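Following: one structure in structure tokens, then a few remarks.
Omission of a single protein chain aside, the complex is shown with its protein chains in their original locations.
By written order: A and B. Residues from 1 in each chain.
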Amino acid sequence: MAILEIVRIRRGKFRRPGWFAFLARCFGLLIAGLMVLIIWEVGRAAWLSIHTFGFSFFTSSRWDPVHDVFGALPFIYGTLASSLLALIIAVPLSLGIAIFLSEMAPPWLKDPVSFIVEILAAIPSVVYGLWGIFVLAPWLRDGVEDWLGNALGFLPFFQGPRSGIGLLTAGIILAIMILPTITAISREVLVAVPQSQREAMLALGGTRWETIVRVVLPYGRVGIFGAVMLGLGRAVGETMAVTMVIGNQPKISLSLFSPAYTMPSVIVNEFSEAVTQLHLSALMEIGLILFAITLLLNIVALLLVRRIGTVPVQGGRM
Amino acid sequence: MLHGMKVRDLNAWYNDNHVLKNINLHLMGGKITALIGPSGCGKSTFIRCLNRMHEVIRGGRVRGEVWLEGENIYGRRVDAVMIRRRIGMVFQKPNPFPTMSILENAVSGVCLHESLNTNGLAERAEEALRQAALWEEVKYRLDDPAVSLSGGQQQRLCIARALAVKPEVLLMDEPCSALDPASTLRIEELMAELKKTYTVIIVTHNMQQAARVADHTAFVYQGEVVEDGPTSEIFTAPKDPRTEGYITGRFG
Partner (left out) sequence: MDRMYLRRARNLVMSVMCMASAVVVIIPLVMILFYVAADGLRAINWGFFTNLPKPVGETGGGMANAIAGTFTMVTLATGLSLPVGLMAGIYLSEFGRGRLREAVRFLTDVLNGVPSIITGIFVYVLVVVAMGRYSALAGSVALGIIMIPIITRSTEEMLRMVPKSLREASLALGATEQQTVVKIVLRSASGGIVTGVMLAVARAAGETAPVLFTALNNRYWNQGLDQPIASLAVFIYTYGISPFEDWHSQAWGAALVLVVMVLFLNITARLVVRARQGR
């Protein structure tokens, strides 16, 4: 120990950080610089459109490349609708799996189940899209949509022609794709809940489910909310799979069977065909809006998730 | 007459560790029984076996009988949830629910078992908080979060939470080990009050505490109850040399 102290003191006094540390730091800052540069470049490219359309870009649903008039409302709507639908499907499922993994599963089952969920995250977006077009969409069209339309057709969400291509299919694909994110983080949040909290409820005569609902989930609510936000961020920015199944029509319809269009999809479809400067700039502005939304969601989520384990409880841990 | 508990041939394991060996003990109703012994002797495991909390830990296993008022709590058709309602527990470290207010904490157990209206719950909370000698300190701030209380207050809140369910027996697993001397004293005074209405069993590593509060004392050593009897006898005239060794401070 004594030698070590001497070495430390010597290092501290006589050695300045070497070039290697300096280099490492530069690369660290490079990443930070990259973030700033992305915002700057995309913003600059979108400037023409921002300048031309102002706020009406958000409220107009006229997207007309021929006359160079652009409004992004249908795309914003399509993105939000498909993402919310994905959350509605994915959140209960993810929480169920997370609860199963953290509160119920025997140890030998935890790894395989986590593994399956992780593998879902590894499959490329474009493969999901391919599967969506050729397997999921026909199956939804011939089975699920008929059933929903007949059973719940009085609701505006389940009316109109059933093609299998549209919001519903996009929402389901998105749900599968964001499920791993929400599951993995919620699981970590739940595992971090101190055992003493569970024991307190059990000792009062609570059942396992009552313990989960009244103690475990509330204790981890901040982190779980963060997990959902991260999932939403994923869904909003997801491009290929959605583009392949959502139908790509700039319509605003309440029906889940109706085709729609999302912000990433319109960029993918029109980017390389944009002839005028304004068209390109309008697409850039959509990119900028998308960027702003995901940035906001991610920052909020990361800040929340980072608070895991710092919930102030005196002597909360066994 | 308050119910006591009878423990017969109780064995407990933690994975392959045989932590409790053939325990036989009579815990008297309406009295305070202290379980003392060196750390790691199995006294915490023992008290957790009394309301079926040992089986909550992964790897925890129990065999034997524990009788409460003519019913074996390890009986074939007995639901652990019902047992825990009748046998309350207070843990080493205060563990109030951080997302709930003081009031919500106090009634968190009651509202599982009984369908009371708001007034009923408030009455029950007041009663329990008074019994736990906390009412005067919190009556104007019942909606504050439970974690705003001091450590000693939190522990009394946990006691109130357990009492509000109206258990027959109250188990306390080293309830003062995380508290300062002043808070410890308050809780010891409280115990003397509680034994009028409840059968109290307390685990402590502090022999002075056992001597101060307990009517009966059992000495647990290496997973066995070496000796039990009235506290005064255990401390003044222990029969077993191991008890004597522990009490005179030769080990532990």
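One rule holds for everything that comes next: contacts are C-beta pairs under 8 Å (C-beta built on N, C-alpha and C of every residue); 3 or more make two chains touch, one makes a residue touch a chain.
Model, not experiment: these values are computed from the prediction.
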{"item": "Given A:78, A:160, A:194 or A:233, the one touching the chain that is not displayed", "value": "A:233"}
{"item": "Listed residues A:86, A:246, A:260 or A:290, member touching the removed chain", "value": "A:290"}
{"item": "Chain A residues touching the omitted chain (full complex)", "value": "3-4, 7-8, 11, 15, 17-21, 23-32, 34-35, 37-38, 41-42, 44-45, 92-94, 96-97, 99-101, 103-105, 111, 113, 115-120, 122-131, 133-135, 176, 179, 183, 207-210, 212, 230, 233-234, 236-240, 244, 264, 267-268, 271-272, 283-284, 287, 290-291, 294-295, 297-299, 302"}
{"item": "Touch list for chain B against the chain that is not drawn", "value": "79, 81-82, 112-115"}
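Everything below uses one rule, namely that only the chains that are shown with their structure count from here on.
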{"item": "Centre-of-Cα separation between chain B and chain A, whole angstrom", "value": "46"}
{"item": "Chain B-facing residues of chain A, complex", "value": "107, 194, 196-207, 210, 214-215, 218-219, 221, 311-318"}
{"item": "Chain A contact footprint on chain B (complex, rising order)", "value": "51, 53, 56, 58, 81-82, 84-85, 88-89, 91-100, 108-109, 112-113, 147, 151, 154, 158, 161-162, 165, 178"}
